[in-house]
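One chain of protein is taken out of this complex; the other chains stay put.
On to chain A.
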Amino acid sequence: MGETTIPEASSSTRKTQQGEIIPTSLESIEKDGFIFPSIWNFPPFFTLQPNLSTRSHQLDLWSSLVLSWARFRKVFMINVEVIDPGEVFINKDIDRRLQTTSLKTLMLHMTERNQAAPDPPKQTSVYLLYWRKPDEWGGIIYDWITENGMNNTILTWYELTDGDLAHTTEFYQLPLPMLRRALDTLVRKGKAQLLQGEGETGEGVRFL
């Protein structure tokens, strides 16, 4: 990719004679409001470590970075197979990226810790990122319904996440797979009932 884009050396990096850019010191940097931690400028951070205890530490650091980045940018899903799975996985300043196989390992690590989930299940490309877990989303939706006295009202899923009323809520434009998981947790608690609709977007829900 992009062999023409030569990254500029920033204040915390320096260029060697070979044109290679290496960091001279580690500093956290801000990009469009999100602050990347200093370890993100550490080149080996993008290589899965052979030492297992270092690796598990590294994966923990990656997990928390991915979650805080996703929370900040409101990223709900990623596809690990695509060229650009997300800005957090590519650091142009030091010319490093997390390769697909490493990214898959990271997603497995996060799935084991209930920080992510493959969706649909049983594949290893597309993952939901659980910076909020389904039951937390369920709680937020249910609280909002109760506050607005909409218990027992029947709503379509579309109305719930994209309707006029939903504009100011945190779950505005919550993707369907996440919404389904969130509502499932409410159904299990006996707080919601799912209703079969007629069209594709016709699925509805009634909160109890």
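Everything that follows uses one rule, which is that a residue touches a chain if its C-beta (ideal position, glycine included) is under 8 Å from a C-beta of that chain, and two chains touch if they have at least 3 such contacts; residues count from 1.
One rule holds in what follows: contacts and distances are computed from a predicted model.
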| item | value |
| --- | --- |
| Protein name (UniProt record) of the chain left out of view, among "Vacuolar-sorting protein SNF8", "Eukaryotic translation initiation factor 3 subunit G", "Putative exosome complex component RRP41" or "AP complex subunit sigma" | "Vacuolar-sorting protein SNF8" |
| Of A:53, A:123 or A:168, the residue in touch with the unshown chain | A:53 |
| Contact footprint on chain A, counting only the chain that is left out | 12, 20, 22-28, 37-39, 42-51, 53-54, 56-58, 60-61, 95-96 |
